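Left out: one protein chain. Kept in place: all the others.
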């Protein structure tokens, strides 16, 4: 038996022995484990599962063991992933520390920074948020104005961020700040504790109701100079890498959100199905067919891109295409659901609507943000035109 | 009885007495009278009708009688138009001289130019064509490069025009030429005889088959200086006015073309109607409904613009909106007809298709040009955004 | 179409503009929403609107109305649509009053119309029973009992149903569940025994209720007009409501578009106003065309209503379908073009998309009306 085969056998056995039963069921949104200084575990088994995975370093399987990771090779990590999928194991820990900051620190961080920040991320002790957008720096992110004055041993940070996800629940922030007037070459990447004096957050209510986004204000916040990641004024490079990564994540949002709402043809049948299950309105039936066919074509395209990438024929514009098409398709899906369900999909609260119907309405509204956050659809189309099609500026 | 009422009574009587029977029927394309040095009258009665109208100056009712016109007031001209419509009288004479050059000469021409050119236009003796577009001056018309060197008593014209409608049949041309390097302030408006040495035309075949368009070549063409209309280098002002006028005409093209092809719901019923006349494919039926509803809304909007303009509330962007919407709607109409008629609308020649079916196919292809000629749809949208909506450059 | 306004209409338009911008700006709806106001509109303001003659605008002077016609009401609704004003204009001025006028006996008209025109009574139409508009799919039954009837069934999306004084209930007295024949309209006291009203909290924060009828006993005099032929009286009134709603939607679309246009001119990214980007310009120009077309069909339909023309049903479907398509486009584009800020509850633009979808579904969406238009054209 090859080493990898042995690894697979051992991993499978460990997972089967250690993953609690309820951790093998689909995860409700509110059972996600985010860690942090005040961790919450709605389902007690999620704490057990989290702790066992932390003990293996498998919250971050490919990170070095020195930093709390599992030290796995890419192949081994793939096997772990396969086996977790096979058993329907839940992801034990979520957070921007794992998905965004960790990779940045591994690439750009000093040894001291790695030692200070990576293990707490791996162990879910510190929850991170991301300070990128500002009121006047949306699509034009590099226009950010939050200022960090270099005062020798510290930076003095003043300004405002917006769309800071979970800022009100986060312990630390990684943040793009302006350290020079040159638009792209004057941006730096700073880390600081959200408890630092001068940091304030204010949650943003979205049109869909409550939200995880905040406005975050910095008033003379003192950040130790050692919390600069990478070189001074070189933060834009880091930001670009993270943005591409984020795009990929958001193009999944539609699919994830879709997961909490039944497929469009199911909703259509529920409200418009005749005795045989056929959607009784032929015009809406055609629209539903178009929707599910494009969904299928899109899924196949994502799969194809995966194969191409595995074969080394990766396409630089793929993430923009997926971000664009996935989010637009998701918006169309909800508009179509609204047409099929009629007024029953338009309830805000109250007993005359089922919980599913109320979710439909909120999720429809939330879907409108998908084509804005993480780079608008317009920006994605610009990127495709330029990078993939080579059209001139 | 008011003067206008008397005019109406007399006009009606004259039309009833003088308009031949066949001139009160719908006019096939090939019975249009264009006049010119070699006029052709396929229907002999069209010659009688033409001559009678010329004798009244009613080929150009509002032009002064001194220039061969009818000398009518706007109100009288409206009455003439009403009465001709009432009797279904055909337009006795067509041509760019009447619709385009005449108004320009009346506004910008010298007395000598009016005396030389207007009466022959009114009497249908000279057929005009329009030299505007060039291979590299399409949407960017002001980029035109056809050069007219001022040689004292004459201009020496060299260059090439394209899309010159009926150039191969025209006697004279009105033409935009470059007399200075300043893009917009270096264009002049010249008239010359198509028999002048150095003028050559070559008809253009369109994707729909034969066409009325030509390429027109000028090789050292000598044009007398007195044939300059308006001031030197001020031709762009004239051009802009004519373009707005042309736009209005082309937005009618769809409706005119539509006139030679049955309405979309009639074609759809012909190929897809069930025993009750209902279109049997519900998805295409919905598309047909959408099409005819938008057609109706568009017609109502044109009518409304007419009322607004009569009430002095004219909208500067209306002609662009009509050009844009009318031509796009016309293209959609033919695409829909193709979907309804299936392969029967895809014949090029031959006995297995009816003449109507063959016309459908050619007209579908020709409709694609509507959103290009006279300013592309893209240009119209630019104009609406700028002039009507005030969006910045 | 009656496009060029006469002096009287211009005055009406000006007073509507002033009324809604001063007394019912969009933030009034937000306040009603945030306070979870039990009524859902401002009774004070409704009385003020009635004093201006708007509650009885379609009611002849003989019955105490202002008789200003659909074109006049259209002007008011367009302005109401701009500020998304919540009021019984649709339930009572556009539907309740006119239906009593259309179907009622002289006695019934005299009994009810004066109070409607005075803004003293809210009268709601209890018609639909499904989540998509289907005006002849009526399963609510009225059975003869003694000299009167007993009503049994349930209705959804009854506009202002929770605050109505009277309900005009469309019930089946004969015929199959989806037949136009056999429907009868009853005027029923909204607090009658056996009636349960549940106020709906909809995404647009406007007013509607579901209403259940559990063996509600009504007198024979409650029948509005003739038994079994209520649909004939209802149909033209319903078309009027569709057109009136389309006028409101036109106003909402215009307002959302103008706000978006303004944002495009002010919002700077990459050193220039985002309205200078050609792709956004073209989309704005497209919206402009759709709004212009919608205005034309709404005006034509309003005129046809006042002239009681035979093509009212066709034009009503044209106006409502076009208003639905336009407003779906404009309200969606507005959010996208406002970007992140448009997703916040703090920014008002989001109220337009919420109202849009409810208005789209009310009295038939674009699919419904395209089908109806096609049928009217014989294909």
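Which chain is which? They are A, B and C, in the order written, and residues in each are numbered from 1.
Note that in this section a residue touches a chain if its C-beta (ideal position, glycine included) is under 8 Å from a C-beta of that chain, and two chains touch if they have at least 3 such contacts.
Since the structure is predicted, the reported quantities are computational estimates derived from the model, not experimental observations.
Put simply, the hidden chain is in touch with A, B, C once you look at the whole complex. Only one residue from A:152, A:277 or A:355 touches the chain missing from this view: A:277. Only one residue from C:109, C:281, C:295 or C:369 touches the chain missing from this view: C:281. In the complete complex, the hidden chain is touched by one of A:215, A:352 or A:378, namely A:378. Residue-wise, the contact with the chain that is not shown comes from A:388, picked out of A:48, A:77, A:142 or A:388.
Where chain B meets the missing chain, the touching residues are 133, 136, 138-140, 143, 162-163, 204-207, 271, 281, 283-284, 331, 335, 338-339, 341-352, 361, 365, 368-369, 371-373, 376-378, 381.
Within the entire complex, the positions of chain C that touch the omitted partner chain are 277-279, 281-282.
Hidden from this view is one chain, which touches chain A at 265, 268-269, 273, 277-279, 285-286, 288-290, 292-294, 296-298, 300-301, 303-304, 307-308, 311, 313, 321, 324-325, 378, 380-382, 384-386, 388-393.
As a convention for this text, only the chains that are shown with their structure count from here on.
Each chain gets a centre from the mean of its Cα atoms; the one farthest from the centre of chain A is B. In this assembly, the C-alpha centroid of chain B lies 44 Å from the C-alpha centroid of chain C.
Distance between chain centres (mean CA atoms), chain A to chain C: 42 Å.
Chain A and chain B, compared by their mean Cα positions, are separated by 57 Å. Each of residues 283 in chain A touches at least two other chains.
The set of chain C residues touching two or more other chains comprises 280, 367, 370-371.
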